[in-house]
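Here's the structure we're looking at; comments come further down.
Heads up, one of the protein chains got dropped from this complex, but the rest are sitting where they should.
Let's look at chain A:
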Amino acid sequence: MRWSVARVALAVVVLAGLWVGTAAAGVTTLDPEVRPVSGGKYGGVFRYSVLGDPKTFNYFLAKETSSTDILDRVFEGLTTADGVTTEVIPSLAKSWEISPDNRVITFHLRRGVQWHDGRELTADDVIFSFDLVYDPNIPNNFVDGLTIDGQPLTYEKVDDYTVRFTLPRVYAPILRSIGIPIVPKHLLYDAWREGRFNQMWGIDTDPRQIVGTGPYRIVEYRPGERIVFERNPNWWQVDQDGNPLPYIQRLEASIAGNQDVQVLKFLNNEIDYLAPNLARVADLELQADQKGFRLINGGPAFGTNFIVFNQNPNTVPQPKLSWFTDKAFRQAMAHALDKESIIDLAYGGLAQPQWSPIEAANVFFHKPDVKQYPYDLQRAQAILAEAGYRKGSDGRLRDPQGNVVEFELLTNAGNRARETIGTLFKADLERLGIRVNFQPVDFNLLVRKLSETFDWDAIIIGLTGGVEPASGNNVWPSSGGLHMWYPFQERPATDWEARIDYLFEEGTKYLDPNERKRYYDEFQDIVAEQVPLIYTVNPEAWFAIYDYVQNARPTAYGGLFYQIGEIWLER
């Protein structure tokens, strides 16, 4: 009897072992994504260069692109954005359904997606990752995009491959902001429970322990030197012949301290790909044929540079306040900005003028036919004259009350483009009789003026851009903290600001992009008419790539890496 118990026990152990064995080896991707590529060559090392060290391997703590640019190879979300069209496309979720009232979204995960350590990704990992977002002890960048009118989303696991999210109200930007990186519950849950999550996966961790689902995993990190990635053989994307992607075996990102060294490394063929400073493009073009590389224009980049006048009645004294709040004054200033010279002097001709608050790079939401203010000093003078501003016999401009018009213009020191803009603008305004005290100052001082003391006249600054207009939620609504010309308004100071508040609210209430576009079109017209921000120009994104890199199609929006799996090397 005892003997047979032992035998049963043994059999159970053996069977369990077999079962575990097959389970581990048996995770296969059942829902692969077929990419429009075929005939790629496997193997090889793709070398590129980044400017700074990653600051953390814990995506929920990452605050700089130096970290996220690395981690984006390793981690994936439910949704992602197409590098060319900027549309939301499936990633870890193969599909989703939206309820008729637009408030419930049900995501279906790809079955058989593997973590780099071989475990299968399930709905539990998704739930866990959203728990992390809403944990107040984890200061992460995702929570603001996933909070609607102060309310979190609610979410539940339906089955192992289905997750359902319920929104407090219809909120269109959600499909984009919901694409947060999914991290493995089986490796991080215990640490989170014990309050150690913020200590997990720092750069002192052996990078092989950093487990994601993405096309590559990190195998080596040498501080200040390089990060090496190895291909994930079990990724869920395949080419048209059913061969697994990515093609390239290893990626090597060498960490260079500055852009000049990156160019030298590229010319020395120590790296295969470069996103050069625009000032370098012409020079690189001369050497391209001889050295066997090509230059690609990825189109105008996201992000903005603009001049803003302070309209804050609490901190701007008269008579300056009356000038800056005068629409005619701002329109005249817009006519005095010489964008063509900025393009030539600051960007070597490789930029385009910007007129609308939504950049041309944002193909879908951009409205090309808004009001424009071509460079014309006579026109500027005429507008000012009509508003009662007169040039005195001393050549200086006076407002209708007889005050001499003079103000301070700041920007952050060290940003060459902004310094050029300031110098040009100052010279042109002086021809109008306006004395401008232009001063580049420390970046942090500028931020303090914008966000704490609010004591400034005019500033040249920029903001990062993105596809989703609603991500400007701190900037455009009158209560926003980055509503720079008059932040934190209790109620909108002007009718047009009130109208923008309304449009930004309404613009998020429909899931159909065409429906939304109406609201953002009107918003763009208002801003172009009122010019609270005088936009400057959008530089283009250029790329230099050696000819042996096949099928590379970099864009300003996605860079090269949105399609890293589809690139191969012929050398």
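Criterion: a contact is a pair of C-beta atoms (placed from the backbone, for glycine too) under 8 Å apart; a residue touches a chain by one contact, two chains touch by 3 or more; residues count from 1.
As a working rule, contacts and distances are computed from a predicted model.
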Chain not present in the shown complex, as UniProt names it (candidates "Ni/Fe hydrogenase subunit gamma", "Calcineurin-like phosphoesterase domain-containing protein", "ABC transporter permease" or "Acetyl-CoA C-acetyltransferase"): "ABC transporter permease"
Hidden-chain contact residue, picked from the options A:Val74, A:Val88 or A:Val143: A:Val143
Residue touching the undisplayed chain, where the options are A:Asn198, A:Ser322, A:Asn403 or A:Gln489: A:Asn198
Contacting the left-out chain in the complete assembly, out of A:Asn258, A:Gln378 or A:Ser393: A:Asn258
Contact partner of the left-out chain, one of A:Arg169, A:Arg196 or A:Arg448: A:Arg448
Touching residues on chain A - with respect to the absent chain: 45, 47, 52, 55-56, 58, 61, 63-64, 136, 139-141, 143-145, 198-199, 202-204, 220, 222-226, 228, 252, 254-258, 260-261, 264-265, 267-268, 270, 442-445, 447-448, 450-451, 461, 463-464, 466, 471-475, 481-482
